[in-house]
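Removed: one protein chain of the complex. Kept in place: all other protein chains.
After this line comes chain A, so read on.
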Amino acid sequence: MFDNLTSRLSGVIKTLRGEARLTENNIQEALREVRMALLEADVALPVVKEFIARVKEKAVGKEVIGSLSPGQALVGVVHQEIIALMGGEKADINLSTVPPAVILMAGLQGAGKTTSSGKLAKWLMENKKKKVLLVSCDIYRPAAIHQLGLLASQIGADFFPVQTGQQPKEIASAALSFAKTHFHDVMIVDTAGRLAIDEAMMKEIGELETLLKPIETLFVVDAMQGQDAVNTAKAFAEALPLTGVILTKLDGDSRGGAALSVLHVTGKPIKFAGVAEKLTGLEPFHPDRMASRILGMGDVLGLIEEAQRGVDQREAEKLAKKMKSGKSFDLSDFKMQFQQMKNMGGMSAMMEKLPTQLSQAAQNVKIDDKVIGRTEAIINAMTPQERAKPEILKASRKRRIAAGAGVTVQEVNRLLAQFEQAQKMMKMMSKGGMTKMLRSMKGMLPGMR
């Protein structure tokens, strides 16, 4: 049911079944799948290699406890190791210095520095009650200074007025005096996007850092970045004493493996995550959620355990077989799904365990577990023939079913429409696209709006 790592591992898990201990031999194939999953998630290869070595070290010799299969136990180790790599705890922003506390933003072109500057200013004003000055040293990109100025006025932060012809260093030192005389607690300095291999531009930002002595120098990274994240991060970390990372555009469907690459190289914590374009779209970073996202699974272990407790294994297998054999998914299967859902704590509990990006994709979807009960009642009021062949349900049959279940005919119609959607969803699922499925899930299941 989960994409990527878990589905990759499921085959391997089967072959591992029944072994009591993880050994170098029995996890080799599984580790190769982990490697592929991480690469598909854009974790840089050198990082993947080191990571796999560490997981192997931790896993070999580990006993497989209770009902877990060795494969599941390995997923657990992988998950834990990724969280450990991400620093485990979330790291707060450091402002403990003589004001103004200067925050310098750095990163590649288009990573999200200017937007993040605005978001961070808003966050600090609202959450830390700080008086913030926004400063742009981007004299290169057309309208970059104007862009930050507009963001400042949208959030009611102060904005440092730049004179025509001023160079970045001049702007920075003038802004610093301005912030001191105007008693700003925090001064956020936006800079132009630059390539790590652009020596002149890297020198420029190095000089800005020397001049400003920022308490935080934040490296802004696009979550969609690929393998090169490791090289870029290295170059920026060499040119600047980075103190943290802002990971942007997490509202997309990238797996965000770049986060791992950057962490590995810089050793600096991810302090914030950009989760929307709007200025409220900045959140403290959660390592555990990010770990799940990279692996392409929610709280997999938790879900595996719950599934084992709640779901009737035989029923689930029956359904899986049916899907595979291409037999159509009928209303009895539909009902069974709801029962299993109920057993697992309802949709809302299940949704919480999905990977971040999936729950985000489903963010507007509200689930009402009560509706599940009514759905069951409607399906119960049908004859077996009706359940197997919903297309025979004409007006008179619908009236009878509605009366039997104590609902209106409209509700029966709604259920049938939802069933049709679910049928489509099952088709998609058997093709393996979890994200796709969730995207089209809106309005598909009873109680979802």
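One rule holds for everything that comes next: contacts are C-beta pairs under 8 Å (C-beta built on N, C-alpha and C of every residue); 3 or more make two chains touch, one makes a residue touch a chain; residues count from 1.
Convention: contacts and distances are computed from a predicted model.
*Asks:* Since a chain is absent, check the UniProt entry for it and pick the matching name: "Signal recognition particle receptor FtsY", "Alpha-ketoacid dehydrogenase subunit beta", "CoA transferase" or "NAD(P)-dependent oxidoreductase".
*Replies:* Matching "Signal recognition particle receptor FtsY", "Alpha-ketoacid dehydrogenase subunit beta", "CoA transferase" or "NAD(P)-dependent oxidoreductase" to the record, the invisible chain is "Signal recognition particle receptor FtsY".
*Asks:* Can you tell me which of A:25, A:164 or A:181 touches the chain that was removed from the display?
*Replies:* A:164
*Asks:* Thinking of the whole complex, not just what is shown, which of A:109, A:173 or A:413 touches the missing chain?
*Replies:* Of the candidates A:109, A:173 or A:413, A:109 is in touch with the missing chain.
*Asks:* Thinking of the whole complex, not just what is shown, which of A:158, A:190, A:222 or A:411 touches the missing chain?
*Replies:* A:222
*Asks:* Just the residue numbers, please: which parts of chain A touch the chain that's not shown?
*Replies:* Contact residues on chain A toward the absent chain are 36, 39-42, 44-45, 108-112, 118, 138-147, 149-151, 154, 162-166, 195-201, 204, 222, 224-228, 231-232, 249, 251-255, 257-258, 277, 357, 360-361, 439.
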